[in-house]
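This report refers to the structure that appears directly beneath it.
One protein chain is absent from this view; the other protein chains keep their places.
For chain A:
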Amino acid sequence: MSDQLIYATEVILNGLMAGVLYALVALGFVLIYKASGIFNYAQGVMALFAAMTLVGIMNGQVPFAHLINAIFGAHITHFGWNVPALLAILMTMAVMVLMAWCVQHFVMRHLVGQEPIILFMATIGLAYFLEGVADLMWGSEIKTLDVGLPQGLNVWIDDTTYGIFGYGFFIDNLDIVATVIAAILVAALVAFSQYTKQGRAMRAVADDHQAALSVGISLSFIWVLVWSVAGFVALVAGIMWGTKSGVQFSLSLIALKALPVLMLGGFTSIPGAIVGGLIIGVGEKLFEFAIGPLVGGATENWFAYVLALIFLVFRPQGLFGEKIIERV
């Protein structure tokens, strides 16, 4: 194999891994969109919120410490204990469920029947709100998240490829773990929606709200459930991205990266989110590798959007989206 081809292979592999992480965020979007027709812009901030909560609980930080100090003039910061990762994840999950309930109870319940664009705007408002709450609760400084996932160069792949091609592939252990976890997550989600009672109810709601109501499914319960599941997906995505690049504001911007993934795959399709994520991941890494140096680099910022834009002109519903039928 020529050198270029080997480099390209490495780039593709890394692109696939990055794509899995994009898909992980996109999944959360698809879940909520399918079940309630809400395009949840806050998904990225939910990932940030989940990751910050996880770090805060693990470090035993006092929530709202800054605010309490400012109001009462106290000097509290930590409880003085550390919570093991697994327990902290469970507690964070409980927080996410609580958040889901609040979202349903205080926001979405009042917006039933509004136009989709209004709901979209409400989730943007929610994104701001959550971001502010997260900063108030745990402080806005950059935090490191370590739940014990392996990180760094995978030596085995490096050695093996070096033996075969004379050039070691650089593949991060974390990316491999992320891929495995994403695969498990998707399998679990599919199993949940296919084989459990709540999953069936969720799909029924996604199909037709009124019909679901008429057979005795509680819409508000299902929506809390859906937001909780989306919160869980956000937590997983937050752990992955947080471990990779630190827990900070830019984490919430991955939501923007997930949008072209959704457009490619179609808003309503779980396989679409995965395939779209892989295409975007590989596409942007390859483009940066091949064309990037010619035009000044950092093409990753926009390539995904332009790719999705061009793609949509030819297929407006995305790869796996439901065919758009318009009636007057």
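Just so it is clear, contacts are C-beta pairs under 8 Å (C-beta built on N, C-alpha and C of every residue); 3 or more make two chains touch, one makes a residue touch a chain; residues count from 1.
As a working rule, contacts and distances are computed from a predicted model.
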Chain excluded from display, named as in UniProt, from "Amino acid/amide ABC transporter membrane protein 2, HAAT family", "Alkylation response protein AidB-like acyl-CoA dehydrogenase", "FMN-binding glutamate synthase family protein" or "Sulfite reductase": "Amino acid/amide ABC transporter membrane protein 2, HAAT family"
Options A:Thr9, A:Asn59, A:Gln114 or A:Gln198, residue touching the unrepresented chain: A:Gln114
Touch criterion as defined above, residue of A:Ala127, A:Met202, A:Ala230 or A:Ile270 at the omitted chain: A:Ala127
Which residue of A:Ala206, A:Val224 or A:Met263 touches the chain not shown here: A:Met263
Missing-partner contacts on chain A, residue numbers: 39, 66-67, 70, 107, 110-111, 114-118, 120-122, 124-133, 135-136, 140, 256, 259-260, 262-263, 267, 295-299, 301-302, 305-306, 308-309, 312-313, 316, 318, 324, 326-328
